[in-house]
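Heads up, one of the protein chains got dropped from this complex, but the rest are sitting where they should.
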């Protein structure tokens, strides 16, 4: 689940392997681009960490972040089901 | 399911939308590159058609195609579950 | 260059290898999704064929297609430079 701390909305995701993790990232990339709101994220092998906050709002968590988080969860839930 | 006709192994796949179709294609692209064996494929919106045959074997269906088909099915089954 | 025939705007693109072709497709996919207008396209190894027409306008070439063609050219020109 997402944790809000230090003005960031954060969640870690785990996948079977690198290819599945990157397929997840590809779908998230499309969602982010469509929203015009992009994540801070990192990946190593099958793990993806995402931190959401809004640069244009002095780096706090805004509704843009909460909306993107919901979209990311929907992508993950479908992939991981 | 895959149909074998005219020396090609063919299957049509359908997804919710373009982004999901392209995420499928991304995973298939990784599998193909890893096998060193690439599909003939087309996409329009949420539909992907794949035709497999082996150029180096006079354009007939070989074990390389059957192996890639199995990998593609596994990707699809997981995405569409 | 793009050729307009049979109410389709068509162009063939060639790349060094499959990975470069698929990287091109990924960028085109983002452009298409952003425009809400998607190509009919096919790929085999290092070749990509794109056909543009507008389903909602009785399958003729419209300004939506011409706009997407310009975006695709910009992606290709940068990749192939």
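As written, the chain order gives the labels A, B and C, with residue 1 at the start of each chain.
Criterion: contacts are C-beta pairs under 8 Å (C-beta built on N, C-alpha and C of every residue); 3 or more make two chains touch, one makes a residue touch a chain.
If you're wondering where the values come from, they're calculated on a predicted model, not measured in any experiment.
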Seminar exercise, completed: chain A positions in touch with the non-displayed chain are 18-19, 22, 25-26, 29, 32-33, 38-45
Problem set entry | Sites on chain C contacted by the missing partner chain, in the whole complex | 19-20, 22-23, 26-27, 30-31, 78-79, 81
Exercise. What residues on chain B make contact with the chain left out of this view?
Worked result: 26, 29-30, 33-34
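As a working rule, only the chains that are shown with their structure count from here on.
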Seminar exercise, completed: dist(centroid_CA(chain B), centroid_CA(chain C)) in Å evaluates to 20
Exercise. What are the residue numbers in chain C that touch two or more other chains?
Worked result: 26, 29, 33
